[in-house]
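In this view, the complex is presented without one of its protein chains, the others remaining in place.
Right, chain A next:
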Amino acid sequence: MSLNYVFEILPSLFQGAWLTLQIFFWTLVVSIPLGIVVSLGLTSKIRPLQWILEVYVWLMRGTPLLLQLIFVFYGLPIIGIVFQRYDAALVAFILNYAAYFAEIFRGGFQSVSVGQFEAARVLRLSYWQTIRKIIIPQVVKIVIPSIGNEVINLVKDSSLVYVIGLGDLLRAGNVATSRDVTLVPLLLVALIYLILVGICTLVLRRVEKRYSYFK
């Protein structure tokens, strides 16, 4: 394996990694808040809302993400809804991950004791003040490990965009491998994924530590 070759293909791999990171970033930024909102709906007393959201979560978790990607990009145009490749990927990832996050947050909200809500209520804090100042920080602490799992999954799941023709990290490696008939690009791809996941793990540990000031 010549070092020259590595440097030759690295730019294209980085270009792919950049797309992977973009999908990763935007999916998290949108799907985590969306997941929180959905989880509040799942635990709300408004039955029809709860029911609709349960069906949504069931659909998203009950079918493969790969199918959802294909459905959004190749399926929806048949009924006149057309997305660009990149947008289709984001829509599918955000909807899918928000469902998982919603379930995680639902569990988190339900493990905060009723007494916390009651204490806030007799102090006359409003619902949103209670959620923001008291409940969310406790929920975040509870859900960090599970969120961490999903975040790491997302780094790797992002490679599924390959199927709708987006040039992500995996595609960049695969293209180089089949062109040059060598394993090196695939090994480099694996290495880059490992580094990305390693960084995520470190960041998550940091966040966990930040929340260790209370029990």
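Simple rule for what comes next: a residue touches a chain if its C-beta (ideal position, glycine included) is under 8 Å from a C-beta of that chain, and two chains touch if they have at least 3 such contacts; residues count from 1.
Following the convention adopted for this analysis, contacts and distances are computed from a predicted model.
Asks: Which name from "ABC superfamily ATP binding cassette transporter, ABC protein", "Fumarate reductase/succinate dehydrogenase flavoprotein subunit", "Anti-sigma factor" or "Putative cytochrome B561" does UniProt give the chain that's left off?
Replies: "ABC superfamily ATP binding cassette transporter, ABC protein"
Asks: Looking beyond the chains shown, say which of A:Leu3, A:Ile78 or A:Val122 touches the absent one.
Replies: Spelled out, the listed residue whose C-beta touches the missing chain is A:Val122.
Asks: Contacts of chain A with the missing chain: which residues?
Replies: Its contact residues with the unshown chain are 113, 115-116, 118-126, 129, 133-134, 137-138, 141, 213-215.
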